[in-house]
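In this view, the complex is presented without one of its protein chains, the others remaining in place.
Up next, chain A:
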Amino acid sequence: MRLLTHNMLASNVRGATTGYPLKLEAAKWVTKEVELNADFLRGLLPKIDWRALVAATRALGLPELLPEEQPPEEEIFAEGAADVEGSAIRRIHHALLEIHVQEGSLVCPDTSRCFPIDKGIPNMMLHEDEV
């Protein structure tokens, strides 16, 4: 599960008010390099909940990866930024698309219901008495 997916998931167990963002508890994660696509990120960024993304990176023990506040778009998509090691766009790309959580769980912020992540696939299924 990439952090991009984490950013899009919400819990709707009974009793949850927003069910978002899910608290990430990662037991095992890996990184896999993928090519950076600035246009894709430009379209994606408005949909990303920055706070949830930052919380997820912190949960993985990467407090330095992203700043608390989202950098302005002009800075992220500045000319040539994609080629600079450690630039905002490179970090965002890395956080969203290159980190794969293999084992762990997602915890509903309202009810503490735990959704397991098994071999990289989050299981959001609810039991009959939870809906």
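Criterion: a contact is a pair of C-beta atoms (placed from the backbone, for glycine too) under 8 Å apart; a residue touches a chain by one contact, two chains touch by 3 or more; residues count from 1.
Following the convention adopted for this analysis, contacts and distances are computed from a predicted model.
Trainee: Can you pick, from "Exostosin-2", "Nicastrin", "CAAX farnesyltransferase (FTase) subunit beta" or "Methyltransferase type 11 domain-containing protein", the UniProt name of the chain not shown?
Mentor: Choosing among "Exostosin-2", "Nicastrin", "CAAX farnesyltransferase (FTase) subunit beta" or "Methyltransferase type 11 domain-containing protein", the correct UniProt name is "Methyltransferase type 11 domain-containing protein".
Trainee: Determine which one of A:Leu9, A:Leu62, A:Ala82 or A:Val107 touches the chain that has been left out.
Mentor: Within the whole complex, the residue contacting the unshown chain is A:Leu9.
Trainee: Tell me, which residues in chain A touch the chain that this view leaves out?
Mentor: Chain A touches the missing chain through residues 1-2, 4-5, 7-12, 19-20, 34, 37, 40, 43-44, 47, 49, 97, 118-126, 128, 131.
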